[in-house]
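Here the complex is missing a single protein chain, while all its other protein chains stay put.
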Amino acid sequence: MSHNSFGHLFRVTTWGESHGPAIGCVVDGCPPLLPLGEADIQPWLDRRRPGQSKFTTQRQEPDAVEILSGVFEGRTTGTPISLLIRNTDQRSRDYGDIAERYRPGHADVAYDLKYGIRDYRGGGRSSARETAMRVAAGAVARIVLGEGVRIRGALTQIGPHRIDRARWDWDVVEGNPFFCPDAAMVPVWEDYLSTVRKAGSSAGAVIEIVAEGVPAGLGAPIYGKLDSDLAMALMSINAVKGVEIGDGFAAAALTGEENADPMRMEDGRLTFGANHAGGVLGGISTGQPVVARFAVKPTSSILTPVASVTRGGENVDVMTKGRHDPCVGIRAVPVGEAMMACVLADHALRHRAQTGKSWP
Amino acid sequence: MSHNSFGHLFRVTTWGESHGPAIGCVVDGCPPLLPLGEADIQPWLDRRRPGQSKFTTQRQEPDAVEILSGVFEGRTTGTPISLLIRNTDQRSRDYGDIAERYRPGHADVAYDLKYGIRDYRGGGRSSARETAMRVAAGAVARIVLGEGVRIRGALTQIGPHRIDRARWDWDVVEGNPFFCPDAAMVPVWEDYLSTVRKAGSSAGAVIEIVAEGVPAGLGAPIYGKLDSDLAMALMSINAVKGVEIGDGFAAAALTGEENADPMRMEDGRLTFGANHAGGVLGGISTGQPVVARFAVKPTSSILTPVASVTRGGENVDVMTKGRHDPCVGIRAVPVGEAMMACVLADHALRHRAQTGKSWP
Amino acid sequence: MSHNSFGHLFRVTTWGESHGPAIGCVVDGCPPLLPLGEADIQPWLDRRRPGQSKFTTQRQEPDAVEILSGVFEGRTTGTPISLLIRNTDQRSRDYGDIAERYRPGHADVAYDLKYGIRDYRGGGRSSARETAMRVAAGAVARIVLGEGVRIRGALTQIGPHRIDRARWDWDVVEGNPFFCPDAAMVPVWEDYLSTVRKAGSSAGAVIEIVAEGVPAGLGAPIYGKLDSDLAMALMSINAVKGVEIGDGFAAAALTGEENADPMRMEDGRLTFGANHAGGVLGGISTGQPVVARFAVKPTSSILTPVASVTRGGENVDVMTKGRHDPCVGIRAVPVGEAMMACVLADHALRHRAQTGKSWP
Partner (left out) sequence: MSHNSFGHLFRVTTWGESHGPAIGCVVDGCPPLLPLGEADIQPWLDRRRPGQSKFTTQRQEPDAVEILSGVFEGRTTGTPISLLIRNTDQRSRDYGDIAERYRPGHADVAYDLKYGIRDYRGGGRSSARETAMRVAAGAVARIVLGEGVRIRGALTQIGPHRIDRARWDWDVVEGNPFFCPDAAMVPVWEDYLSTVRKAGSSAGAVIEIVAEGVPAGLGAPIYGKLDSDLAMALMSINAVKGVEIGDGFAAAALTGEENADPMRMEDGRLTFGANHAGGVLGGISTGQPVVARFAVKPTSSILTPVASVTRGGENVDVMTKGRHDPCVGIRAVPVGEAMMACVLADHALRHRAQTGKSWP
């Protein structure tokens, strides 16, 4: 069962609430003898950390990760790796109002319908804070995969503004606060998000994750397909409403000819003339880059009052004050990368189990 | 592990190849004492069966399902239900050519890269024939869910032609060969697909599945979310390249205000003023209709030659003759419904396990 | 979840009732390219088959296995292997009496308490007939393990009569109807069981399974230990009430000195001066023979009337007529071997996944 775990052989279990003492995860199944220390994980957490620009929440969390087990003298032992991050920015505040009112569009009403209990302090388990542990686990997964596999993400759309893919430049991505690969789009998003932020509104986004160097053969028919596991993993990220592999929904409008990925042998290697498939055929990687995309809805935390109800059954209007990201999609980039890394690491181990084939 | 199984408490394992003696599935975890016979399953299989119009493959399979276990005197016993369908239309033919050539865009090259073996007889395990067992399992899942939960699907797009949602009429769906809910679109698709078929080409499609009457509380944080399990389940269907919940990718272009689903108490019941979320918040159902959508790529089986390679490493051009659907998305409608049913049944059991809450 | 499945990477799902049309299993996760045909499975089933001596039930089942999937041109494809055995000896008979009366010591009252339904035709799902599929799966597992791993079983006790371990001779095992390794014990058991059989009584037994050539490193801490998985697997066999690894319960009476297994390097290889541990330390194989033992209770199907109750709640006395084994433990030998093979194959794959180490 997998309420709070994912992966089969590279298996991640996360726990913790946004306003509890700590959050953490347990990474089980990691191969032994890999070099691992906090310094291998912290940089990825820093990338995701809030408070780095005015376009992300001003909540300050150093997010310093501690390794509590599974590593001995700088190397993994093959036993479970326990990672912990203390929550430091738990402002004491008066929740009086919000304790009884459901925030529209948030998970709190759903949790209460399910469990009959409500942690009103700021998202509880459903807070995006949980995604820090995905990033930490993803850092371990990257080490499992090795340097031959390169996983990068970028934003391709904020609100109605999409990048021009012809201008895609990976070098641009880390040089702006949006993980934007299209230099010309940066000022457009900057203007747009400033307006959104001032209005106390929010914007959706689309993120693309590309994994290069993925060995052929990862993924297992029929219910362990690489792309269905990616879909599960990416859809499990907070606020995600859609997932695509390769051309995704655009493929529905194409003919078979337009959608074809021709194959050729070149210098003894299988090559493809296109990658509409996003690197996956029949649920199995082909050696092409694995390309996934996911849509993040605009956060429901907005200043405009929205009709809602209280736990007691009264109608109220709720507006959400506080330190919120105008576009939660931005910080979803490192999270999406981490989920890609975890899914690939899991399938690399599964593939090795069944076929004996390791990756470089 | 779940190479060929899905679900946790309502667990489905499928097996079989398109050209072997039979295909089958085992449904484990079904509650006892439910009325079940072949007659409860067969109608759903008949809906999916090929050869029913000129727009689906002419391969003739009666697809008669046999229940081999798990039912005693017309009721489920709580033990595994084994379902079997004999393959009857295995034309003996000469595979000479195709045995060595990979069909571009098909899974056969990926399977061979993974396993080092190739079942060249027509898709083998990766054939859409496998989806018949999903439909059979889905029929059992519908009985688990009971009549209070209504699951229906429709096509909303074929190739570039989308329906007008304002004209959506469920009564229209069963009266045309496309599961089309927009009567005005039927002739357009008919013309379009006739052209596609005559050209030996193929077309993609988008399918929407709607589940009404879903009790609130299904789905479990964080890696057992209802929507992430739906994403996995739908993405695992052959040729699917994208999955959406509720507004899906369109939500990325909206502001928080536009995307809001206001809540109100009406006659003591929680109601919503919109359903952008597709019935799921924080991975948990809210009682609204659960809405999922998936994109099916155009099948790669086309008459136009496409560049490919042989197992031996030679460059060749491959055109795919044979009895193929010009739009495999059409027959994906009953499959998508079945996957929705299985995921909901699984989560209904999981919810009951943890909270003690049964559904009506 | 694993109601009717066991193993993680070499995963076996069984289905079927003793008096239904068939029983079967699905073996998922098998490596590709292994030679496999019905002829590799049938001999193991024949060893277990009833009706081979007067000391096993006279029920006649040819138990002819069919491979329905997962094999192409004589080799495994890496996809699920579906195995099926038709039930041929379903005598139509009058169950009138027994339909309402619980057989004391049988599973039928427990199934009814759980599921509220009773398949009264002869054990249903709880019948030892299910173990035929374990033997079939075990035959596949042996091929996965290869010829370097040798798994053999023997009876060491029937009723109060234990073998003399000093006389253990594997060559004797296949030459008598009891899988007895002690030639001097054969006539004793023969006399004893003849008496038991004539009295309509039954006898318990102890079975020992030894696996030689098991590579070091199989088993995973802490809840995937080789010995705890063996305990689960052997305890799941019908009528088993106890499981031991190595010295088992006898170890409780020893001191640390008496129980020590000294280690030495000999010709560059790690060797052990004793094997009290049964080949497992900390849940991980050491390269020594893996030794497990299990106790089978005397079957409850006896001619002596035993106090029981009816479904309606009346007190009755029940005696069990029919074709029953006086000592079900005899036929448990091939079943125990098969469970050992399946557990080892599963752990060989798990070990390879995490460490990259294959076995010879």
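Side notes on the structure shown:
To keep things simple, chains are lettered A, B and C as they appear, and every chain counts its residues starting from 1.
One rule holds in what follows: a contact is a pair of C-beta atoms (placed from the backbone, for glycine too) under 8 Å apart; a residue touches a chain by one contact, two chains touch by 3 or more.
Values in this document were obtained by computation on a predicted structure and should not be read as measured data.
Checked against the full complex, the one of C:Ser18, C:Thr56, C:Thr77 or C:Ser301 touching the unshown chain is C:Ser301. Checked against the hidden chain, the listed residues C:Pro21, C:Pro62 or C:Gly287 yield one contact partner: C:Gly287.
The chain not displayed touches subunit C at residues 1-6, 8, 14, 102, 104-111, 113-116, 125-126, 130, 157, 159-160, 196, 201-206, 216-217, 219-225, 227-236, 238, 241-249, 251-265, 268, 270, 273, 276-278, 280-287, 295-302, 304, 306-309, 313-315, 329, 350-351, 355.
Summarising the interface, subunit A meets the missing chain with residues 1, 3-5, 8-9, 11, 13-17, 20-24, 26, 28-29, 32-33, 66, 68-70, 72, 75, 77-82, 111, 114-117, 119, 124-125.
Touching residues on subunit B toward the chain that is not drawn are 1, 8-9, 29-32, 78-79, 221, 349-350, 352-356, 358.
The criterion applied here is as follows: only the chains that are shown with their structure count from here on.
Remark: subunit A and subunit B have CA centroids separated by 26 Å (rounded to whole angstrom). In whole angstrom, the spacing between the mean C-alpha positions of subunit A and subunit C is 45.
Residue positions 1, 8, 221, 350, 355 of subunit A each touch two or more of the other chains.
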